[in-house]
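This report refers to the structure that appears directly beneath it.
Of the protein chains in this complex, one is absent; all others appear in place.
Our next item is subunit A:
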């Protein structure tokens, strides 16, 4: 019973992490259509910046997170403006943009390794508590993950529904050509979603820094989970991506009941495979 509680809790906390990653990716992919593969290493860069600010510069964690999120947003925007945008202007087919994002992926990932080294980075200056439910336990960091997912999720939902920019983003996600025709500035919106999406990933990255620590390979797993969540959730649906993020985490976590931890990616794959066979349009279908 305690094991079940522990696994459910893990699913919840990890689900919050996946949901954050999926939201950021879904914002960018759903709006601009760019398969932003370098989303993974950009998220990693953000987490490393937070680490450097805390561990090397001695900043308090909250200040480091604010600066780190801002820097990651800037990184995301730069990757759009300098890498993807020129291809969009040139009218390149989507697959060329995808290949460029793979190029950026491999460059950033290895630059992280060169600059920071390949050992695991952790911070020990931030103290947090461990809480118990029977024999099951969780930490304040994990609570933070859930809160962050909740706040960011609600914030984005509100932004997309209520604000002028948010509505424009939804219009662009729905039909880019029409959006251009009615005078929506798609370049500005792309910059905005790249900034937002990357910032969201940096929030996830900061918390993972406290929970697990960092290594240069972390980007692949992140973009993998995010991409799968977006497909399983239904392309174009932020809500679907969040649900799928939690679903993946729960299936992974409950799978550990029987299956050793190391097979996480395989479990994700099985969920994806099942969905592609049974419901290829994803959890939330769009008309």
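Criterion: contacts are C-beta pairs under 8 Å (C-beta built on N, C-alpha and C of every residue); 3 or more make two chains touch, one makes a residue touch a chain; residues count from 1.
Please note the rule applied: contacts and distances are computed from a predicted model.
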| item | value |
| --- | --- |
| Protein name as given in UniProt for the chain not displayed, "Branched-chain amino acid ABC transporter ATP-binding protein/permease", "Two-component response regulator protein", "Fe-S cluster assembly protein SufD" or "Tryptophan synthase beta chain" | "Branched-chain amino acid ABC transporter ATP-binding protein/permease" |
| Option from A:7, A:64 or A:272 whose C-beta touches the chain left out | A:272 |
| Among A:83, A:148 or A:283, the residue in touch with the chain that has been omitted | A:83 |
| Among A:42, A:73 or A:235, residue touching the chain not depicted | A:235 |
| Contact set of subunit A toward the excluded chain (per top definition) | 35, 83, 86-87, 92, 95-96, 98-100, 102-107, 109-111, 113-114, 118, 220-221, 224, 227-228, 231, 235, 260, 262-266, 268-269, 272-273, 276-277, 280, 287 |
